[in-house]
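Single-structure report; data block below.
Complex shown without one protein chain; remaining protein chains in place.
Labels run A, B and C following the written order; every chain starts at residue 1.
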Amino acid sequence: MRGAIIRGPLIPAVLTPFASDGSLALSQVEQQAALLHADGVRAVFVGGTTGEFSSLTLEERMALAERWLRVGREMGWTVLIHVGANCLADSCAMAKQAQKLGAAGIAMLSPHYLKPASGEALIACCAQVAASAPETPFYYYEIPAWTGVDVPITDWIETAYERIPNFAGVKYTHTDLLGFQWLLQACGGQLQVFYGIDEHLLAAWALGGQAAVGSGYNFATPLFYRLWQAAEKGDLQAARREQWRAARLIRQMMSLGYLASAKELVRLRGVDLGPVRLPLQNLSPEQAAELRRFVTEEGLEHYWGSNGQHLGTR
Amino acid sequence: MRGAIIRGPLIPAVLTPFASDGSLALSQVEQQAALLHADGVRAVFVGGTTGEFSSLTLEERMALAERWLRVGREMGWTVLIHVGANCLADSCAMAKQAQKLGAAGIAMLSPHYLKPASGEALIACCAQVAASAPETPFYYYEIPAWTGVDVPITDWIETAYERIPNFAGVKYTHTDLLGFQWLLQACGGQLQVFYGIDEHLLAAWALGGQAAVGSGYNFATPLFYRLWQAAEKGDLQAARREQWRAARLIRQMMSLGYLASAKELVRLRGVDLGPVRLPLQNLSPEQAAELRRFVTEEGLEHYWGSNGQHLGTR
Amino acid sequence: MRGAIIRGPLIPAVLTPFASDGSLALSQVEQQAALLHADGVRAVFVGGTTGEFSSLTLEERMALAERWLRVGREMGWTVLIHVGANCLADSCAMAKQAQKLGAAGIAMLSPHYLKPASGEALIACCAQVAASAPETPFYYYEIPAWTGVDVPITDWIETAYERIPNFAGVKYTHTDLLGFQWLLQACGGQLQVFYGIDEHLLAAWALGGQAAVGSGYNFATPLFYRLWQAAEKGDLQAARREQWRAARLIRQMMSLGYLASAKELVRLRGVDLGPVRLPLQNLSPEQAAELRRFVTEEGLEHYWGSNGQHLGTR
Partner (left out) sequence: MRGAIIRGPLIPAVLTPFASDGSLALSQVEQQAALLHADGVRAVFVGGTTGEFSSLTLEERMALAERWLRVGREMGWTVLIHVGANCLADSCAMAKQAQKLGAAGIAMLSPHYLKPASGEALIACCAQVAASAPETPFYYYEIPAWTGVDVPITDWIETAYERIPNFAGVKYTHTDLLGFQWLLQACGGQLQVFYGIDEHLLAAWALGGQAAVGSGYNFATPLFYRLWQAAEKGDLQAARREQWRAARLIRQMMSLGYLASAKELVRLRGVDLGPVRLPLQNLSPEQAAELRRFVTEEGLEHYWGSNGQHLGTR
């Protein structure tokens, strides 16, 4: 395995904290980390889709990475830094910084405005960025519904693994589970594959998934840990109940605005990460109230450790 | 439950037999059924996508349904008839026939050239067809990647269930597993939901799926039964191995032409179902040889009972 | 030129008349033809998208073709019959009938549930149907936004023209005007190309288009004739005014339901073609009133000859 040491199956794609004026609020990272720690988290994915990377300046992305790498080091965590961007020179700059500051791994999605037209072109993109952090495990971030890039990863993964010495795995945010199985088996089974759709987590587990990166692990980690532990113990009924609980919540969030809802849920758990940035829109007071009502009606506080209680560190 | 009695979790969407000149070869149905029986099948889905329904005339569809209903009656099977079509009058005619001849259920996909623009319109389509077979369980067939209809089923399923007395369930051929979970819980948990993507079967099982309709159960039923039984026994490792075996086969089939490959595989198992019809294309001799080579290299004969042996009836 | 003799640049894709109970109302065809005749029409395209072909049974399609061919013969018109269907055997039956009854041409769209995966497959589909009416000009109907077939016509048109002796042209309902220019020049300039998007008519004219098949020529032919004549005379200002008038109307119709609005507009002109069939939905009384109000406010009666007046025969 060329990859990072991953602690625990659930890796939050951390939300990015903003102040009420929309400026980057790095001072909230410690509180955010404390909440995650209490929930049992020991690894984070920084500056991904959930982290609104595309709405941050390069300077902000690097400041955010620096902060998380420091906090992560202090806590003994595994910190993965997302460095994907339309501009590969930006990605390279972030990759260099990540290696210098000791990231456990870097990940990148494909350029997605101008798009690679072939697996060859996509491998060349990955190779350029991976070479900027040659001693750091490199992960490709597959998320075609967002990027619109439709070069099937199954067609180029083996070549990428051969050519790029630090190619370590894939963050796979895709509903095609044949592709997921393929990655689990590809490259002699040496890839680390992180599944990326929270509402499909149990399905990914069933197919042999061993770890997941997602936004739900910012606020509902205890619920997802229960799901995972029940599945591991063979109690599928319990695992299904938790997955269904998560699915209901996610559908509610989608109907209101997913990331704005995620920030509201972290707020309910005691940490204020501020608003989302444009082009996303924040919840109206009515929408926020609707979300809180949903949480109460579903009794979700029990599942994510309200009132100072939590499910215990793993 | 308003639905049909379903025997066993795996329901083949049966291939339609053609003679070498492309004409309908109903005389092959008995042999086809015998092979499926030997594999443990006790329920079939007739005239679906796998059955090339859209390449059959109405007369052929009704003759095919009649034959399968007779054969199914003799064998004590559950026979579901697909009656979906662009023209709802055709669907109604098939629905009437299916009820008259004792089908256990009918299913329909959405009209897909002119498309319903709303859940209301889609419910009205279903209601019209369901009313033509009012004593027969009605199933909606969700398959958006083929129909291009993008009215989310989760938005209209409850209303359809209320308004249509014989609405019994959904054949769900879709990668969105949040929608799948939704259907399993919708309508007070009263829907029968058949999952329709063979290469995701274990995922559907994990989320609580209880039955599947698919093309793989025409030729690789023993493999999929092993998968299901292993999962039910809690041996996920074995279940994953079988799912992965299936995934490799399916990918090979896709690269050559899926349905033409499926007919070739049934031929390897001893039953000749003839060519596929246009707009599909048959395998070239080279492609057929490549598929056979793949089957041998993978040792698949062991899994589907070649040489007169099979895995036994369940 | 292998094609039909086309009279006038504008060919209505005629609406199909239904009685108030939704049954086929062939007796309205004569009235419909009289209205079109008064508007200057001398050629029709029968049983296309506008004619809701996909909601008709095969028997209804053939009865409709028969009626139009008789009416067209009596009036000395050019009658083109659309025979496209998912089931090619149905298409062949309609093609045979069309030739027998003296159609000036037949057209077919691609099978669109199961889809051809290559130009080769699509040519094979066309060849089979064209061979059923070998003495009748054959037109391919390109309408990818409806069929979802994405095999670019520019890649296979020359081969189709070589292989299919009666291949005469293309009805092109597509916003890609590079493809349109390509067809105008392909096959030594021998193809007849009918443009199919009414709101782009002036653009198609500018690029060299010589004829169009569309739904707008059911109710607003005088407007479109003015457009065309102004363009031919070099009065682009006037042509643009008419095109913009049409565009406003079409947008209004789209917002209410396009084909249901088209039937309402023909009703305003004195011919009742009844409702649309499912999966389409009819206008509510409020929507019908809104459409009539729009027509009045825009002063459209002047353009399509209300009150028994019209723009005169051309």
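As a working rule, a contact is a pair of C-beta atoms (placed from the backbone, for glycine too) under 8 Å apart; a residue touches a chain by one contact, two chains touch by 3 or more.
Since the model is a prediction, treat every value here as computed from it, not as a measurement.
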Chains in view that touch the one left out, judged over the entire complex: A, C
Residue, one of A:5, A:89 or A:289, that touches the chain absent here: A:89
Touch with the omitted chain, as defined above, among A:37, A:70 or A:115: A:115
Hidden-chain contact residue, picked from the options A:102, A:148 or A:189: A:148
Residues in chain C touching the chain absent from view: 154, 175-178, 181-182, 185, 199-200, 202-208, 231, 234, 236, 239-240, 243-244, 247, 250-251
Sites on chain A contacted by the missing partner chain, in the whole complex: 49, 52, 54-58, 60, 86-90, 110-118, 120-122, 124-125, 128, 146-148, 257, 259, 277-281
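The working rule: only the chains that are shown with their structure count from here on.
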Overall pattern in which the protein chains touch one another (line/ring/star/complete/other): line
Gap in Å, rounded to a whole number, between the CA centres of chain C and chain A: 51
Residues within chain C bordering two or more other chains: none
